Structure formats: structure tokens, C-alpha cells
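Before I ask anything, here is the structure I am working with.
Here the complex is missing a single protein chain, while all its other protein chains stay put.
Chains: A and B, in written order; residue numbering restarts at 1 for each.
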Amino acid sequence: MIDIVLLGFLVLTAVAAIRLRDLFAVVMLFGIYSFLAAGLFMVLDAVDVAFTEAAVGAGITTVLMLATLRLTQRYEAAPRRQRLLPLVVVALTGAVLLYGTLDAPLLGDAQAPAQQHVAPRYIEQGLNEVGTPNLVTAVLASYRGYDTLGETVVVFTAGLAVLLLLGITDVAPLRPGRRVIDDQVVLHVIVKVLIPFILLFGAYVQFHGDFGAGGGFQAGVIVASGLVLYDLVFGDGEAQRVIPPSWLSRMAALGVLLYGGVGLLSLLRGKALLDYSALSPVALSGQHLGIMLVELGVGITVFSVVLAIFYAFSGRRKQG
Amino acid sequence: MSVVPGLFNYWVAVFLMMAGFYVVIAQGNLVKKLVGLALFQASVFILYISIGKVAGGHAPVISEAVSLYSNPLPQVLILTAIVVGVATTAVGLALVVRIQEAYGSVEEEQIYRLDQADAQLKDQSKDPAEERTQDPGDRLQADQHRPKQPGHNPAARSGHEAD
Partner (left out) sequence: MRLIEHLPVLVVVLPLLAAPLCVLIGRQALAWPIGLVTAVASAGAAAQLLWQVSHRGTLSYALGGWAPPWGIEYRIDLLGGYVLLLVTVIAALVLSFARRSVEREVPAARRVNFYAALLLVQAGLTGIVVTGDAFNLFVFLEVASLASYALVSMGSDRRALSAAFNYLVMGTIGATFILIGIGFLYMMTGTLNMQDLAARLPGVSDSRTLRAGFAFISVGVGLKLALFPLHFWLPNAYTYAPSVVSALLAATATKVALYIMLRLIFGVFGLTFAFQQLPMGSLLIVLGVVGVLSGSLVALFQDNVKRLLAYSSIAQVGYMALAMGLGSATGVSAALLHLFNHALMKGALFLALGAVTYRLGATGLKDLAGLSRQMPWTCAALVIAGLSLIGVPASAGFISKWYLVLATLEQGLWPLAVVVLVGSLLALVYVWRIVESVYFSPWDNSRTAVQEAPLSMLLPIWLLVAANIYFGVYTDLSVGIALQATAVLLGGTP
């Protein structure tokens, strides 16, 4: 039932986003969409995914889009191009997709091939072989750990790309507009109280991923958000005094190298890349150690890249 | 009648995908295109997660009280896909910012017209001077000096970067 309501709202949000021309509203709708999707994921038993979608989709992406709007324009120009060809393409694609769902196993079917092959071993053996109750972490960081290395590299690449494109400028001292937030004593006090808890929560999420929803990605995003909040409220460039930009690309690189380093360590000890049993004579503690290290690598990279991208966008002054 | 609720999630996901896809290909504003792209990708995630759901199952975190779990594999794949998606969006948005600075607009038609004009103007002339669009002042690599523009021709700066 909740499922259907959420889906309904998702549809409404999507349609509204298409029709509106005020891009600020469109971005807000995207944030809502992302949040609703996170809710839907919860209903569909995907707790880690919901967490990540909320942090990354409703969080980062929305913020970056707003930052872009600040630097470009808020309203979309009136559409003049013909709409027929895109509509035809979309209709055709949609038709093929719908056609594809016709033979699909029904939602929730426990006998579906997806549930019968490969996955059962993760569910039945995951706790014994990897030792983490959170099976998503077990698969993410161990069984399919190499994909996650690739993913971390993707994050690193995005940071690299944004730095290539925008660079991080030395930020000018407090802009006039800052005076508005300067007066908000309540805001300052509350944020000062909140930030330590945010950072602590981030650390908790980082290490708790074995047992519940959490892990490197979400943790990196949360900790970065804490610093972003600090920067937004206390003034441009304040956060840069805490973590200078020149550190960030190196930290991001370190995170990837940590992950890869764990993999190479296994290699040097004669086992396959990222085989954590090479890290310790006791297989399970090897798994725990390996997972903790790689998740740490992920967390460091995600944190640095998110913060670097934020600096790059926020430090840019609107030109022309 | 078990077919409709059984496939309902998928069909709504398909509709959402097409909504996002439509925005990407039909609408001209670059920021909106990226929003559409993000919507498109998010809807694909809904499709995947729906695949992994087991009726009566629980989130795949082993606990004593639970006997039936939903499939963790699609969830892992989507975690990766979400991150890949946001990485792409971030790069896309950075490109949009640079495009705004270089062209003065983020509307596709306008940019296309300017590109055509560029083709007429610059490519037909014999002068190999090119418009530079490199970033004016960045210091990330601890390079304290203004980045020296290499090139044997004194590069003409793009008019849009002049402040």
C-alpha cells in the first residue's frame, strides 16, 4: 500500500519536473523525488540503498544542482524546438521496456531466477564466510569487492574531472551577502552544537556498516556534509581553513590507494587480488580487517571528493 | 488479477524512466537535461530494486528473528550505480558551469547557433589563433603563479571570461 502511494507521488513529481520552467523548483522536485525513491527502497527492503540514495541523491546532487543554478540561470528559456521526434523515441523505448516486463517474474516472487541462483549462497553462507551480518556489505566489500574498487575509482575520477574543469580558487574573504547569516545567532549556535554530532554519526556509520545500514560511501557523504554546513553558515572559506583544498586531491588519491593497497597486499602474499583471507591466518578476521580497511579507503575518497567538488562550485564566482 | 500488482512496480518504473529520458532528449536547457538524466537513472534503480524484493522478506541483514530475506545482490549493484550516477551528474554540472562562462548561455539552441557561428568565423580564416577557454586562476596543484598558457601563438582570451 505504501508502495503504491510512493510510486504515485514519484509519478506526480516527475511530471511536474518536466513541465516547470523555474529550474529552482525543478531541482527541489528532484530532491523530493530522490527522497521518495529512498522511501520506496525502504519499503522494498533495500535499507543501504535507501540510505545512500537519501544522502547522495537528495543530498549531494541537489546541492550541486543548486550551486550550478547559482552560476547559470534560474529560468529555462521558452521551448521552441519540435517535440515530435523525441516523443516518438521515448514512446518507442517505453514500449520496448514494457514489452520486456511482460515475461518478467512478478514482484516478490521467491522462485524467480534472480532469487534462486547466485544470491542464495550470499544469504546462506554470507555470515559464515565473511562474518558480517549486513549481507549487502558482505557482497559489496568482499564477494564483489572489485566492483567497489572500480566504484571508488569512479568517485575519484569525478573529483579529478571537476578539478580539471573548475579548479579550486582561493576564496575571497566574506562576501557582503554573508551579513545576513552573520546575524543569525540561533543558526550559529545550533550548527556549532550539531556539527560534532554529525561528524560522530559519520564515524559511526563508517564502522557500523558491517552490522546495519552504512559503510564508506554514506559515511564519507555525511562527514563531508558536516563540513559543508560549517562552510555555509560560518562563511565562505572557513571550511578551507580546516581542510585546505590542496590536501583534498591527495586524500582522495590516498583512499583509492588504500583500497588498492589492500588488494595488492593479498597479491603479494600469494592469493588473488582482494582475497582477504591473505590478511590474517584466521579467515574471518581477515575478512573483517579487509572490509574495514577498504571501507575506510572508500570513506576517505568519498569525503575528499565531495568536499572538493563543493569547494570548486562554491568558490566559483559568477562571470560575465 | 495477480499480474497487475505483480508488474505494477515495473510499469511505474518504466513510466518514470521515460519521463526522465524525455527531459534529456527533448528539453533544451542543459541543467534541466542533467536533472532529467538523474531522474532517468534513479528510475532504473527502482526497477532493479524491485527485482530483488521477496514477498514477506526482510532487509538482508542477518538477524535471529528473520527467516526470509530479500535479495542483496541487486542492492549492491544499485549502490554502485547510484555512486556512478552522481559522479556523472557532478561532472556534467561542472561542464555546464564552464559552458555558461564560455558561451554566456546554457540553452542548447543558443549554443548550437554560437557553434555554427564559430565554424563560419574561425575555421574559415587562415589565422590559427584559437579561443582559449582555460580556467583563469586556479591554484589547486599548489602552483602559486598564474598558469602559463603554453602555445606559440598569443592566445586570444574568450570574451566571456573577461571580468
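The rule is simple: a residue touches a chain if its C-beta (ideal position, glycine included) is under 8 Å from a C-beta of that chain, and two chains touch if they have at least 3 such contacts.
Quantities reported herein were computed from a predicted structural model and do not represent experimental measurements.
Here the missing chain is touched by one residue of B:16, B:54 or B:77, and it is B:77.
Only one of A:43, A:104, A:229 or A:289 touches the absent chain when the whole complex is considered: A:104.
Within the entire complex, the positions of subunit A that touch the omitted partner chain are 96-97, 99-105, 112-119, 121-122, 142-147, 149-151, 153-154, 156-158, 160-161, 163-165, 167, 249-250, 252-254, 256-257, 260, 263-264, 266-267, 270-277. The missing chain lies against subunit B, touching residues 17, 21, 24, 30, 33-34, 37, 40-41, 44, 47-48, 51, 73-74, 77, 80-81, 84, 87-88, 91-92, 95-96, 98-99, 102-103, 111, 115, 118, 122-124, 126, 128-135, 138-143, 147-153, 155, 158.
FYI, only the chains that are shown with their structure count from here on.
Only residues 3-4, 7, 10-11, 14-15, 17-18, 23, 26-27, 30, 33-34, 37, 40-41, 44-49, 52-53, 56-57, 60-61, 64-65, 67-69, 71-73, 76-77, 79-81, 83, 86-87, 89-91, 93-94, 97-98, 101-102, 104, 106-110, 112, 114-115, 118-119, 122-123, 126-127, 133-136, 138-140, 144, 147-148, 150-151, 154-155, 157-158, 161-163, 165-170, 211-213, 217, 245-246, 249, 309, 312-313, 316, 319-320 of subunit A touch subunit B when the two sit together in their complex. Here subunit B touches subunit A in the complex through residues 2-3, 5-12, 14-23, 25-29, 31-32, 34-36, 38-39, 42-43, 45-46, 49-63, 68-76, 78-80, 82-84, 86-91, 93-98, 100-101, 104, 106-107, 109-110, 135, 137-142, 160-163, going by the rule given at the top.
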